[in-house]
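Taking it in order: structure first as structure tokens, then the write-up.
Only a single protein chain was left out; the remaining protein chains are all shown in position.
We call the chains A, B and C, going by the order they appear; numbering starts again at 1 in every chain.
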Amino acid sequence: MDSYLSRYNKVRKHTEDICSPLKTEDYVAQPIADVSPPKWHLAHTTWFFETFLLKEHLSNYKVFNNQFPYLFNSYYVSAGERMLRPDRGNMTRPTVEEIYQYREFVDSYMRQLLSEETSADLASVVEIGLQHEQQHQELLLYDIKYILGHNPLFPVYDQNFEEYEPDKSEHTFVKVEKGNYKIGHKGEGFSFDNEFARHEVHLEGALISSKLVTNGEYAEFIESGAYDDHQFWHSDARAWIDETGISAPLYWHKKEGAWYYYTLSGLKKIDEAAPVMHISFYEAYAFAEWKGMRIPTEFEWEVASEQLRWGKRWEYTGSAYLPYPGYKKPPGAIGEYNGKFMVNQMVLRGASVATPENHSRNTYRNFFHPHLQWQFNGIRLAKDL
Amino acid sequence: MDSYLSRYNKVRKHTEDICSPLKTEDYVAQPIADVSPPKWHLAHTTWFFETFLLKEHLSNYKVFNNQFPYLFNSYYVSAGERMLRPDRGNMTRPTVEEIYQYREFVDSYMRQLLSEETSADLASVVEIGLQHEQQHQELLLYDIKYILGHNPLFPVYDQNFEEYEPDKSEHTFVKVEKGNYKIGHKGEGFSFDNEFARHEVHLEGALISSKLVTNGEYAEFIESGAYDDHQFWHSDARAWIDETGISAPLYWHKKEGAWYYYTLSGLKKIDEAAPVMHISFYEAYAFAEWKGMRIPTEFEWEVASEQLRWGKRWEYTGSAYLPYPGYKKPPGAIGEYNGKFMVNQMVLRGASVATPENHSRNTYRNFFHPHLQWQFNGIRLAKDL
Amino acid sequence: MDSYLSRYNKVRKHTEDICSPLKTEDYVAQPIADVSPPKWHLAHTTWFFETFLLKEHLSNYKVFNNQFPYLFNSYYVSAGERMLRPDRGNMTRPTVEEIYQYREFVDSYMRQLLSEETSADLASVVEIGLQHEQQHQELLLYDIKYILGHNPLFPVYDQNFEEYEPDKSEHTFVKVEKGNYKIGHKGEGFSFDNEFARHEVHLEGALISSKLVTNGEYAEFIESGAYDDHQFWHSDARAWIDETGISAPLYWHKKEGAWYYYTLSGLKKIDEAAPVMHISFYEAYAFAEWKGMRIPTEFEWEVASEQLRWGKRWEYTGSAYLPYPGYKKPPGAIGEYNGKFMVNQMVLRGASVATPENHSRNTYRNFFHPHLQWQFNGIRLAKDL
Partner (left out) sequence: MDSYLSRYNKVRKHTEDICSPLKTEDYVAQPIADVSPPKWHLAHTTWFFETFLLKEHLSNYKVFNNQFPYLFNSYYVSAGERMLRPDRGNMTRPTVEEIYQYREFVDSYMRQLLSEETSADLASVVEIGLQHEQQHQELLLYDIKYILGHNPLFPVYDQNFEEYEPDKSEHTFVKVEKGNYKIGHKGEGFSFDNEFARHEVHLEGALISSKLVTNGEYAEFIESGAYDDHQFWHSDARAWIDETGISAPLYWHKKEGAWYYYTLSGLKKIDEAAPVMHISFYEAYAFAEWKGMRIPTEFEWEVASEQLRWGKRWEYTGSAYLPYPGYKKPPGAIGEYNGKFMVNQMVLRGASVATPENHSRNTYRNFFHPHLQWQFNGIRLAKDL
């Protein structure tokens, strides 16, 4: 594996590469509370290194700007006062240029720190800082798509960005036998606290679809009137539909009888063979009900994963995001990373086209509230043995 | 077991007994959307028998009033149009007297129906009707307490209603060994669809407290400043606290330095030895974190239940309300009973002082959204082996 | 004029007469914050006499219940803590019967007080108490209509209540000449502080319609598509329509192509010749714009009033509710009566079928926020000379 210094340089550069097609104005907007302005991501990931590494491990480090911690802390309550999330989009200063200067400043000190021998303690925080920045790389793409995709001009982010790639394989089912299985991370290489403790579960057995649900299948679901048919939906989902009026995946638009969607390479007719994306858990569940099937649990998914082609979109599971048996929240601010989100959210497994290379694994647990649509997700169906 | 006729008479009478201490005015109010006016419960349970039994099985039955189905349907979307839930408290007509007439009318036809031989089909719907009414008996007491307990006069419901009984037993831990267990209903006697399929789970083992958390312990938690200490709380819980300003169980009031609470027998000083009640899941979780322990899963609870003294309050579990492997939603309106609530809610196990006799069992799964406090619940702690 | 004792008896009895057709349940509900439960009106008007007369002028008077001041104070901040307005409908206790006992209790002391010689000071407060109760008599009918009229059963309040009476007179215009006029109360007999100071205004002259706009004319306005045509509406009115979806007067329902409305004598087809009622100021203004006319100012109305047949519905004016030149707010709690409402509201002049006898006069200034529809109002048109 690369040295920390070399990985640090690559990860930091990749974040800036993601932003390179943006105009200055695109860095500023926060159309909904869940979406952060790109410049906030750039600064927040930098604040993480400054706060948990430079301030701790470089004795004479002086912070770049002593108001930045207030501006760029996100949810680390232990790390001090924070600006309220929905105000991020009103923060026109510091400018994008100043934030890039902040990155450069922190990078130069980080490089100094990483050019020396790294203790195990320090290494583990650097690792988290890199993983953390990679998670924000994924979110950056979600948020950039949201900002550009809600502009009436539908600006192209990157002509060559391929959200989907054709999957010509035949449709089959992967069998998970009834029995006991070990679940969770084995402990070698990096993983998050929520992948522990590795523990045993019993599964009753299942058949897992080898392919994801396509746009074409989902369009059929819509056209069948399923959004108005209460029998497929959770009670909370009906309330969500009544309140929002949602009746299609995010970014879908109907024009003269045909479905279009906004992609990072622009607005186009939907590709019926490509896997559907940007549906909420509620919609994934309803679609499975409509098909007379279900979605797999996260345990079934993990067991079957070796036999699945996964990695282009996060896949919903029927599992609520809860601690594994033996889960221990790490102490301090880093401990706020995962544990405090373990209620009201559903687990997704896999990875997406927005996931940085080497950032996922088959024990990785992603999670979102069940109404959210802006992440790059998909639906895989399952059924009982 | 009693005949259906005899059970019908008993269950129906018990509902009216619960209401007997009420004044006419108390039947009308709906202070929050979750609380229904008592007269609505009286009519809705009656509507259930009218709709699913009399209209189906008594050929020449004519409905008591053809607007009542619209007024007293609750969430059975398949059974037709419904009045919106938050409007129930504005419905001053039909009067309480008319609703009692409606009950009498339906009862006389039901008695006629039940005096004859009952087919298995019919019996199963009668059974659900009775179980359904018993569930509303429990809710009736929650709602009555909410209505009276939010009146500045704190009216007594029943001088002799004992919400708590002293538990002088010694505190120990019940051990659940690591291993595979069968979970769910065995199939004999009544159960709800959500208790199926009986299936196997693997548990890593746990120690379950033999006693519930007391008011005294909970008061300590409050006085320690825990409501302001983010480390014990879920992120969604912090948002709930910020929005509502909640800083104690429902019905608790601090007067000149001492804690009082409203009970169905009136406002009194809290009994420190009695088990705490009226906390949300968020608070139960935070309390366990503060204690350095956790709450048991619903599976651990079910396995340990034979060795636990339970039955005076519903006990939170750390399990999200999800379908069991092999779960099948029954067809038609009855199928709306449970399945559509299987998201965003947490499971409670046990029973409460408000639960009608014979209405619970150790496989019974109760469920509520994690912010609700008005149900008669409690906290049991657990820890890993 | 009658003695205060005799008037007191009559006014108090009239309030109870208004409530006599109600069922106990009807006294309790508060479907929206603007509507108070009838039992609250009964108690609040009684609290007024208890607080400002019995407690002040009967040396050994002991209040009926020392929690009632908290429950039944409305907006007299100076007179102490109050229950929040939207909670009135949740207050099932005291019962209706207890409130009638409260009335009787206060009445007996009031009769004692009024049987003696009344000082001028005392007389002026009694007068305000009686006028205050009369204002609540009017509101009682608005609120009763709202409660019954929003019940899907559309219960009849009084078979013989005549909301409209035919006006067979010919349509003409009353001319107000350009010139200076005296406006406001002359000082003889009772009036409210907001009718002072009598002062001079200059009017440019106007023609005032001798008749009110009818249901038939208003139905034409609706059918013309005017609710969707922005040119007739204020900007704030468009926002109100977008938010509420309102597209007809309150209590109007379209069934199979025909307009019906709820009246205190039940649901019936609209009477096209009767004057329209239950429109907001926004709708009154838009209707006038649609007709190419306007509504009169409160000054034009007052000048023309002698020549107008008025008294069956409050008539909108184009005047904002503001203090007259020289207006002085009386000191103390009584001073809160009018002055603090002098912003964001529009003046109505006249009286309605719900107004108690002798309670209005041509200088009386009624006022409501421009979006409210539940009062018994109407539209009179005007145009420039």
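General remarks:
Going forward, contacts are C-beta pairs under 8 Å (C-beta built on N, C-alpha and C of every residue); 3 or more make two chains touch, one makes a residue touch a chain.
Since the model is a prediction, treat every value here as computed from it, not as a measurement.
In the full assembly, the chain not pictured is in contact with A, C, by the touch criterion defined above.
Across the entire complex, the residue among A:Asp2, A:Glu25, A:Glu117 or A:Glu306 in touch with the chain not shown is A:Glu25. Checked against the full complex, the one of C:Ser36, C:Ser209, C:Ser319 or C:Asn377 touching the unshown chain is C:Ser319. In the full complex, the hidden chain is touched by chain A at residues 23-31, 39, 67, 70-71, 83, 87, 89-96, 147-148, 150-153, 155. Of the residues in chain C, those that touch the hidden partner chain are 75, 77-78, 180, 199-204, 230-231, 233-237, 281-282, 285, 318-320, 322-323, 325-326, 335, 340-344, 346, 370, 384.
Operating definition for what follows: only the chains that are shown with their structure count from here on.
Annotation of chain B and chain C: not jointly contacted by any chain, touch as defined at the top. Most remote chain with respect to chain C, judged by CA-atom centres, is A. Put simply, the C-alpha centre of chain A and that of chain B have 37 angstrom between them. Inter-chain spacing, taken between the CA centroids of chain A and chain C, is 57 Å. Touching of two or more other chains is recorded for no residue of chain B.
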